[in-house]
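Of the protein chains in this complex, all but one are displayed in their positions.
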Amino acid sequence: MADVTFTVDGKKLTAPAGTLLIEACRAHGIEIPAFCYYPGLSLQAACRMCVVRIEKVPKLQTACTTPVAEGMVVTTESPEIAQARKATIELLLGNHPLDCPVCDAGGECELQDMTFKYGAHESKFADIKNHRDEQQWSPVVFFDRPRCILCYRCVRVCGEGMDVWALGIQNRGSGSVIAPNQQDHLDCEECGMCIDICPVGALTSGAYRYKTRPWEMSHVGTVCTHCADGCKTTLGVRRASDGMEIVRGDNRDKSGINGDFLCIKGRYAFDFANRDDRLTKPLLRQPNGEFKPVPWDEAIEFAGKRLREIRDSRGGSSIGVIGSNRTTNEEAYLLQKFARTVLGTNNIDHHRTADYPAFAAALAGISDASLRDFASAKAVLLLGNDPTEQHPGLAWQLRTGVRLRGLHLYVANHQNIKLRRQAAAFLQIREGDYAPLIAYLAGNDSALDGNGEAKAFREAIRAEESLLIVFGAEFRGRDIEALVQFGSSLPSVKFACLGDYANSRGAADMGLYPDLLPGYIPITASAQFAQEYGPSLPSQPGLDLLQMFDAARRGELAALYIVGSNPVARYNLDPAALRNTFIIAQDLFLTETARLADVVFPAANLYEKSGTVTNTFGDLQLVRKAADRAGARTDFELIVRLAAAMGANVKQLVPFEHRGVRADMGQARGAQSGEADRHGVWLAAHHLEPKLSPFDPFAILDEMQRLIPAYNVPRLDLLVGNDQHSRSGPASGLVQIQTAAARRDLVLPSSDTLFTSGTLGRYSSTLSSVLESREPAETAAD
Amino acid sequence: MATLTTHPDCVPLVSYRFGKGATNIDKYLELDGYKSARKALELGPDAIIAEMKTSSLRGRGGAGFPTGMKWSFVPKQSARPKYVLVNGDESEPGTCKDRLIFEHDPHSVIEGVIIAALAIQAKMGFIYLRGEYRYLIEIMEKAVADAYAKGFLGKKILGSDIDLDVVVQTGAGAYEVGEESALMESLEGKRGVPRIRPPFPAVVGLYGGPTIINNAETIATVPHIFRIGAAEYAKLGTERNGGTRLFCLSGHLVRPGVYELPMGYNLKKMIYEVGGGIPNGKKLKAVVPGGSSTPVLLPEEIDIGMDFDQVGKAGSMLGSGGVVVLDETVCMVEFALRTMKFYQHESCGWCIPCREGTDWLKKSLTRLHEGGAVDKDIDNIRYLAENMLGRTFCPLGDAAAMPTIAFVKKFRKEFEDHLEGRGCPYHRAAQPEPALV
Partner (left out) sequence: MSTQPAQPGTIFSPTLAARFDRLVTLYPVKRSALVPMLLYAQDEIGYVSDAVIAEVAARIGITELDVRNVVSYYSLLRTKPAGKYHVQVCTNISCMLRGGNEILDHCKKKLGIPNKGVTPDGVFSLEEVECIGACSWGPAAQVNYAFHENLTPESMDQVLADYRAKAQNGGGK
């Protein structure tokens, strides 16, 4: 819309006609206070805090409901306005309990801030305050009625934002109260958005309440370790006897690709990190079969020695390596380099949750879609998957797009997924009909039982000027190829492939495959890598995950190094197969797989390390170290130590002394970075090169960026925490990956829900308690 | 059954058919019924609105907005259907006039809806009655059914090509629903919380369509304007305050009742002659001139004409026509408290100043009445009320604040008499709460 010019506090401003005054002012740095106004949610005009004086209008007007108009003259601060706001706060404080010293929100409460600003310091209210006892609505959500100021943000974010509609307003007048959908408890997605958006301490979380004071925490913005959306989560950490403990997760930093959103996992499922049954000492299996905690040196020496013996006696091809979906890119990269150059094997794989290689091959240079692209998309075609459960961040973007921008969402699914409610068109198909659907969309009328619905669906999609196509693990191999081919016939299209875990995409990009090097370079076309890695790089494809277990059963796999993975449980494999294999496992917990190991290394999780991860959309993000657990070490360090114990050249593995290597200036050290930062500043001031250690993951970033052009994103942007979409296409753009039938389909979708997260999720008390609380309700509903 | 009271000064216009059995449609037709609708049909939309403007009829709900003007705001072209909505959610304490119209002359409301619908080309009308008026709902539903049967409603009404449906809707107990946008919310099956305005109902109203919403008395007056002519009607009242009005006289009067009097009728005369004065030889203490939300007038302030402009000049409002008369035995603190108790009970709770303000004022006034207050509390009461005024989401906050400010201002001495443990001077000998069995 055309711009209009208006005057605020004597300043001439311009904004597009129709902009709300409160937004127009904020855009120009004029802050108008408000409790009920929240960008992107429906207007309420209920709190009356944003009142301003508009010339020629008799009463004060609410800036949140007034669109700017040409020539409008506005005053946002004056004694009259200050008095109005002060009186509103006084009225609120009349019934608001002044338990700020113990309130969770104390110190970061909007009511406190407003009281401070407008000086409602005189206690005029002499009568008894209305009281109601605190209620627990779910394992996650607590409600303290007297603290509630009825801004209705929670009601709106739950309904409009989440499409859950679990909160309502009941009674009226001073008896008005926010109410949960099941009378005394909530049946909802437990996202905690209501808690985050609450300006006061009325809604508090089971995870955080009465645990600490806000100012006792340090806040570290990092990337969630659960699903593959890569949401930014801000972890509040504080010192504990055994390190730095995570006390809170929220999204106070709204700069992430998730904007306002976080789901239960990003917000509360950090709690696995604080569990008592976490591994904190290396374990060595004794002749009697029992585990014994041993010192680090002993465990690493032992493991390194055995691995070296096996490699030297039986050859690298007798050793297997299984990587993780949740370690950083640097760790995954290092792991494959270690496997290929130190162990001398291509027997490396991971739990595959999507067919990224086929996707990369099919794209052949076409850009895939960043999650950010969904925030501006005009039309989206969602094929398969259930983002509400598996990609809540994407689901939020889709819902928000439909609600606020008129995004056209087209959904085809074999199930009645919740996002159909936002869909411009929803096509229910049979489970096996995804491939025929693509053929049908591409113009083959006989591919799908033709009905009017499918025809209208196809026509609508083809009429779109631009389209994002996002698909789930229902698509693999040739089907992805066919889909990309169809999409390419449309005017403007981008694709996204949905995998399952925080760094599933990174694991794939980093070459945790027996036949593919980082960047999806076939092992048979490894020229550049051979140059970098040296002649020890084996040239034949290795065994995939299932083949490794088959080999073990045949007695042909002498050793297996498992990093942050639980294949025994995930693939339902027979533990007996590994009876004669020497196993090194590094993990947070003694999982079904770790239990079979000969040596177990306690590992740090994603919140306890730095590096980068790549979400399923190819967005590369910095992971910052937030927490610390005494006894656990990062996978990066463990791989380096293991290599060293094997007698490998560590400088060859991690080029930490190479000239020109840029250090991370302290970001890697996370919450405790105060010291490190000062050190970095001092070094820079004296023109000294910050020195890296071989355990510093950033030491390997240069090499990664050199070898994987897709990852050659601006380093500075990455390090300050901006997500960077990886560059398009496979490494060289020239190499053709063998796709489809030529590769074995080992994709095993996790089938996680909002309340599960693979093996790791089982160790989250929050997720477990939510699952338990829901059991009876779910049986009833079915 | 409630009945109209008469006095020689009364002008039976809206009440023309009261007590004459006009609930029966044949009787209604006999008494010139549905002739106005036919006349309006011939006139067409523009001429109807012109007539309404000539009549200088002003809204009888309380705000007194010129009705013809309101109708003229409805856009001629609209993508969404247009509606006519009758506000029969009569709930302002001191007001009991609409009840009589529904009870005695239901067809006048229906005929008013027809004329309004013709004026804006609406195809649907709703008559919203408060839930407490169950017996009226039955009367209205029967009247609507009879009107359908006679072809005044339904397809091709009055032999024209125009269709019009009318539905009788019930509320379920909420003063706030009398606010026009809250009433539309209620009619859409929601909590009766008002809407953000603008847009105003004339542009975006019920179901998002342009909507005329008028008080029942306003709508019932419409056929009578067409019956006697707009200019004739206007002449009955004062300048810019056309016609007559149903005044509800209540409280300390010899002859309380509902009287139809010309606009601008002298208030003092209304009390002493029409209402028969104060009973039992007591003296007049105060008058609430237009329902509980209007600022109280002192005996020396009542020699005024009862129209919107003159009462406004006297510092109060004509409101809904509910004249409540208080004699010298009334404790003004108790009266203020009872008024506030009502607004506290009826506040919808949406916005902070009204929700918290009414609750706080009720608590303070209760304590003050019981003797538990100090001097500062009186200032606080006034401070709170003044800070609610003009700051709330809808006029309910003003309705609670305005009378409170007037009570404190005009009867401060009486408030002070309650302070510091003294309690209510009028109730010192009052009996305690009855013991419960």
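We call the chains A and B, going by the order they appear; numbering starts again at 1 in every chain.
Criterion: contacts are C-beta pairs under 8 Å (C-beta built on N, C-alpha and C of every residue); 3 or more make two chains touch, one makes a residue touch a chain.
Only a predicted model underlies this, so the values are computations on that prediction, with no experimental measurement involved.
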### Task
From the listed residues B:L267, B:V288 or B:L384, report the one that touches the chain absent from this view.
B:V288
### Touching the absent chain when the full complex is considered, from B:A63, B:I162, B:V330 or B:L419
B:V330
### Query
Of the listed residues B:T23, B:S36, B:S186 or B:N387, which contacts the missing chain in the full complex?
B:S186
### Message
So one chain is hidden, and I want to know which residue out of B:V11, B:V74 or B:C96 touches that hidden chain in the complete assembly.
### Response
B:C96
### Message
Considering the whole complex, not just the chains shown, which residues of subunit A touch the missing one?
### Response
165-172, 179-181, 183
### Task
Pick out the residues on subunit B that sit against the missing chain.
2, 5, 81, 90-96, 98-99, 124, 130-135, 167, 169-175, 186-192, 207, 248-252, 256-258, 288, 292, 322, 324-326, 330, 335, 338-339, 342, 345-346, 348, 433-434, 436-437
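Note that only the chains that are shown with their structure count from here on.
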### Length of the line joining the C-alpha centres of subunit A and subunit B, rounded to whole Å
58
### Complex contact set, residues of subunit A against subunit B
43-48, 51, 59-60, 65, 83-84, 87-88, 90-92, 94-95, 124-128, 130, 149-150, 169, 171-176
### Message
Touching residues of subunit B toward subunit A in the complex: what are they?
### Response
174, 176, 191, 196, 344-353, 355-360, 363-364, 367, 377, 380, 383-384, 387, 390-393
